[in-house]
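Omission of a single protein chain aside, the complex is shown with its protein chains in their original locations.
Just so it is clear, A and B label the chains in written order, and each chain counts residues from 1 on its own.
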Amino acid sequence: MKKLEIEFTINNQKRRLSVKPNDLLINIIRNDLFLTGSKYGCGIGECGACTVLLNGEPVLSCLALAATVDGKEITTIEGLAKGNELHPMQIAFLKNAAVQCGFCTPSMILTATALLKENPNPTEDEIRDYMRGNICRCTGYIQIVKAIEECASGRKTS
Amino acid sequence: MQTNTKILASEFEYFAPHTLEEALDLLAKYQDKKAKILAGGTDLLVKMKTTNLKLDFLINIKNIPELNFVTWDDGLKIGAVTSLSQVEKSEEVRTRYLALSEAIKAMAAPAIRNMGSIAGNLCNASPAADTAPPLMIYGAEVKLVSKRGERQVAVEDFLIGPGKTVISSDELLIQIDIPALDKNTGSSFLKISRVKADLSKINIAVYLKREDKVCRDCKIVFGAVAERPIRAKGAENMLINQPLTPALLTKVAQRSAEEIRPINDVRSTAEYRSKVAKVLTEEAVKLAWERAGGELKI
């Protein structure tokens, strides 16, 4: 297979990589760029653990070819905080005990930030519905939904 | 066969054309050589990871701007690579084609909808595809194009079996056309699944045209209960040109359940699907009727 040159921006950094056509985005993020916050959970798009933001929208990196992100912008969990300043969603997750084993946490947080961008004042049902593709085996979701609600209302008052 | 979902083991040559012409040239060139189209990849990559699907050439059409649109032109025209979430967000879809809007909203999860496309959903041709029944009740058509020319095919005729469509190996589905609907029409979509983000055990889409208390036209399509989405034509004919009453609705529901051919599979049983087909018909017809401005007191 011939390698392809791709250029993209990840967490505000321009990167250029040489990838094989069958390289998956999840693997180049984790193994080539050493950003291990995005996780392999199932490989078939059913658990959401590999979620990253592509041009601001959540996508499943286990089902995306690296080649297809040429010219695009990626945000992973590592790119959410601004230096030492945590993103309000990260703070809300910490404050609401929405984190147990933490394996689903990066994908939950990224998906939740996308939700609030699209719908700044979601109802509880709207939050649950949006998050339904991100599975968590530990928390039972309630505290995650609370965290997202808190983050949304925090934005409202700020 | 042993799988490894951590990687994509398959090796292939990759193309990312920027125009439709380029894409068609590639399809023509590789039509007999195991070539596949990549749009969102949410079905194709899963298939490549979990079955023995082999391909030698992969053509990514996501970067072709002329295939990415949702426009209104006396009917809705959707470009092949438009993401499901883009389609769902369209004002026209949300107000005019409720069944399609509801079907997309009920599909999978936001991330999958951001990546996937209607074209992909149709070409994958799962009997349980959620966008197919709504498209069929609206009489939607797909435009298939190749170097040899182009043709329109009704969605109903496009899907012919599990994983099978009428598309030729040099053709590309570039557009889905949904005709404008008359006044006093209503539609609905319902599905039953194990959890919310899930393939349907059974789904249904209903379209009705109402004139006072009479149903002038109707389409009822079930998914996941045959080798492809099917029309319950017998049930439809019972409704057409009849006043809709609770008693008739019960009979129609009974009839529609007899027209499906569900099987036992890992998701559910034939028995269950047959039983709830009745329930879904009643609910979906009632909802569509109310959306068409009608009243039905049960």
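The rule is short, and it goes like this: a residue touches a chain if its C-beta (ideal position, glycine included) is under 8 Å from a C-beta of that chain, and two chains touch if they have at least 3 such contacts.
The rule is simple: contacts and distances are computed from a predicted model.
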| item | value |
| --- | --- |
| Hidden chain of the complex, named as in its UniProt record, picked from "Response regulatory domain-containing protein", "Carbon monoxide dehydrogenase", "histidine kinase" or "Branched-chain amino acid ABC transporter permease" | "Carbon monoxide dehydrogenase" |
| Residue, one of B:Asp25, B:Glu66, B:Asp198 or B:Glu290, that touches the chain absent here | B:Asp198 |
| Touching the absent chain when the full complex is considered, from A:Pro58, A:Pro106 or A:Pro122 | A:Pro106 |
| Touching residues on chain B - with respect to the absent chain | 1-7, 9, 50, 192, 194-199, 266-269, 271-272, 275-276, 279 |
| Residue ranges of chain A at the interface with the undisplayed chain | 20, 22, 27, 30-31, 34-44, 46-47, 49, 76-78, 80-81, 86, 90-91, 93-97, 99-106, 109, 124-125, 127-129, 131-146, 149 |
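Rule of thumb we're sticking to: only the chains that are shown with their structure count from here on.
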| item | value |
| --- | --- |
| CA centroid of chain A to CA centroid of chain B, Å | 28 |
| Touch list for chain B against partner chain A, complex | 5-14, 16, 38, 41-42, 45-46, 49-50, 58, 60, 62, 85, 108-112, 114-115, 195-197 |
| Complex contact set, residues of chain A against chain B | 1-2, 4, 20-24, 27, 40, 42-45, 48, 51, 54, 57-60, 62-65, 67-68, 70, 111, 114-115, 129-130, 132-134 |
